[in-house]
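Yeah, one chain of the complex is gone here, protein chain that is, but the others are all in their spots.
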Amino acid sequence: MKQRIHHILWQPETFLALLVASLFGLMGQLDPAFIQWHVQRELSTHAWELAIIAIPMTLVILTGGIDLSVGAIMSLTAITLGMLFQSGCPLPLACLAALLAGILCGALNGWFITRMQVHPLIITLATMAAYRGVAEGISRARPVSGFPSSFAWLGQGLWLGIPVAGWLFLGLLVVMLWMMHARSFGTHVYAIGLNSTATRFSGIRVDRMLLAIYTFSGGVSALAAILLVARRNTAKADMGMGMELGVITAVVIGGVSIFGGRGSLLGTCLGILLIHETREFVSWHWNRDELNLLALGALLILSVVFQKLLRHKRATP
Amino acid sequence: MKNSTRHYLSIAILLASITAFLGACAPSPSESSSKTSGEESGRKITICLIPKKKGLPYFTSCAAGAQEAAKDLGNVELIYDGPTDGSPDKQASMIEQYTLKGVDVIAVSPNDPDVVAPAMRKARAKGVHVIAWDADAVKDARAFFVNQASAKAIAHGMVDTMANDLGNPSVKTEVAIVTAYLTAANQNIWIEHMKTHMASEHPNLSLVAIKPSDEDQKLAFKVTQDIMKAYPEIKGFFGISSVSFPGAAEAVRQAKKTGQIMVTGLATPNSMKSYVKDGTVKSVVLWNTAELGYLTVQVAEALATGKLTDGASSFDAGKLGEKKIEDDHVLLGDILVFNKDNIDAYDF
Partner (left out) sequence: MKGGIRKVFAYMVRYRAAGLFLFIFCLLTLVTLVNPTFLEWQNLRDIAVQAAPICIISCGLMLVLVTGEIDISVGSMMGLLAACMGAMASLSRGNWPPGVVIPLTLGIGMLLGLLNGWLVAYAGIPSIIVTLGMLTALRGVTELIMAGTWITDLPSGIRFLGTGTWLGIPVSVWTALAVFLVSLWLVHQTAIGKRIYAIGSNPHAARLAGLPIKPIKVFVFAWTGLLTGVATLVSVPQLSVVDSGIGVGLELLVITCVVVGGTAVNGGIGNLGGVLCGVVLMTMISTVLIFMKLGEDATYWSRAIQGLFILGAILADHWISNQRKT
């Protein structure tokens, strides 16, 4: 029993939860207005796209891979949506096409990784340039605007007091939690991350799983792009620029090992919360954007240092 | 037991270090400088001035003017903040954040009018006064636009300056544009106006290339070099952002084409002084940025106190005197053209 408590106590998630709690405490001290519910709800709209993409990114990193092209897929799918809408295509159909485009982009990444055996970092670095380039090319770098207000509801509206995008995130999270914990899928993901060769030899179709995970990542990036277009009422080729770094930062702060095989969706959620709250609070309280860069860099490094210390503690009770 | 004490100790140290870190972030100058008024005890008006990109000397000099206006008015608390990476999405997020914070006026120089429009409308719906400055926003998303020069005037000014610098050529003359990002909204509007103006007024100027510099001076330098070699007949470059202009001028200077190839565009005078002096650049197009910042804060304050209402046709802007209002544009005045004779008089 004591062992078990010890184990739970020194999980990275516990540490992150404590950190988030103390951050909220600090914010409440410095700026009580910031932690009001309606303020938090409104500010949360800035994070949903990042949060949604962080789910597949967690899976990708758990398998020991990485996907740098998520931001570029967002811009390509946003442009697909925008250009189709502009040419008179009904909006739901355009959204569907955007999702399809995202799935295709993700599948292409997965195909290169599994069939051509190219390292994910390299191939997604290349497709990042290619996808964004194509988005710039087909849109001629022009924005598309003037979406109907019913569409804006998707990005800005509330349902049962919570932003619609938040419900989408929660839905996706629940499905993935179920997949990870109630199905063999989860075990296999961890297995691939820990030792993909051994996993392959134990009869698990590693390539098919990786293909599915990267495709999922592409599709979810498209979903995030649709939400972003709805929220900003504009589709443009520079959307999602730099998104990949934000997402990876959140996942890594959440305790997912960059080498794969260790971490959890719960940790990722806490990581997102931490990075989002820090980002919003620093600019809320100090009104200086450059401090945000400092704070985020330091937060990333410090949190990983502490997680490392914790792992040490857990290993030696 | 001893072990667990150590655990708690490490948590305590962690929390302490984080608190120390956050505490170490010193209070921003906007907070300290705003306490300079000492005038009447009336309610302070919080004005939030958002540039396209924080860290550009152009906007820093605007902010200096704005700061001065806040001091002159006495009842204004000024916040100057914007995205350091110039991202329109982040700018929209900032508008939303300041709306929640309950500032009185938000003055935005929109990086992309379409992207920030929903956030600006939301702010207006919540009773915050929203004005645009430096670059116009979508019309229904703002009350007034503090207009230093319309997009059209800027574009025409640059083309006319170029034609003038080239001696109003009577034969076909090749020119090129080095822009910021391909997706930069303001630059794209200028380019459209420049194209139409060239076609109608200066048919001898033919535009052979538009290249992005991705707001990287080095890349601006490189593409200018490449264009000069690929189009040996080229006679003029427009550097239409404050980063691409010095980059383009440096490329022309290093190619020893000073005097043969003209460079013009928009930039702050300090970064262009050496080029203007050696003749690489004959004229730099800009306006008085400090006055732009000053006027913006004046308009913002007047709007918040009800001194300025829709449909007004003129406005008393303190030390700047009477300014005209056309439609809903508060006009700053003419654009400035810096050249060899007057550039030393400006320091920003």
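All chains are identified by letter, namely A and B, in their written order; residue positions are counted from 1 within each chain.
Definition applied: a residue touches a chain if its C-beta (ideal position, glycine included) is under 8 Å from a C-beta of that chain, and two chains touch if they have at least 3 such contacts.
Since the model is a prediction, treat every value here as computed from it, not as a measurement.
Asks: Looking at the whole complex, which visible chains does the left-out chain touch?
Replies: Touch partners of the hidden chain, whole complex considered, are A, B.
Asks: Kindly state which of the options B:D72, B:D216 or B:D328 is in contact with the chain not pictured.
Replies: Selected residue, touching the omitted chain: B:D216.
Asks: Among A:V189, A:L296 or A:L310, which one touches the chain that has been omitted from the display?
Replies: With A:V189, A:L296 or A:L310 as choices, the missing chain is touched by A:L296.
Asks: Residues on chain A that touch the omitted chain in the whole complex?
Replies: Contact residues on chain A toward the absent chain are 116-119, 121-123, 125-134, 136-137, 140-141, 245, 248-249, 252, 257-259, 290-298, 300-301, 304-305, 308.
Asks: Name every residue on chain B in touch with the hidden partner chain.
Replies: Contact residues on chain B toward the absent chain are 54-57, 59-60, 63, 84, 182, 209-212, 214-218, 221-223, 225-227, 229-230, 232, 243, 246-247, 250, 254, 270-271, 273-275.
Methods note: only the chains that are shown with their structure count from here on.
Asks: Using mean C-alpha positions as chain centres, tell me how far chain A is from chain B in Å, no decimals.
Replies: So the centroids are 32 Å from each other.
Asks: With touch defined as at the start, can you tell me which chain A residues reach chain B in the complex?
Replies: It comes out as residues 9-10, 18-19, 22-23, 26, 30, 33, 38-39, 42-43, 45-46, 136, 141-143, 145, 152, 156, 228, 231-234, 236-239, 241-242, 280, 282-284, 286-291, 293-295, 298, 302, 306, 309, 313, 317.
Asks: Would you pull the chain B residues touching chain A in the complex into a rising list?
Replies: 3, 7, 10-11, 14-15, 17-19, 21-22, 25, 27-28, 30-31, 54-55, 79-85, 87-90, 92-94, 96-97, 100-101, 112, 114-115, 117-118, 122, 181-183, 185, 188
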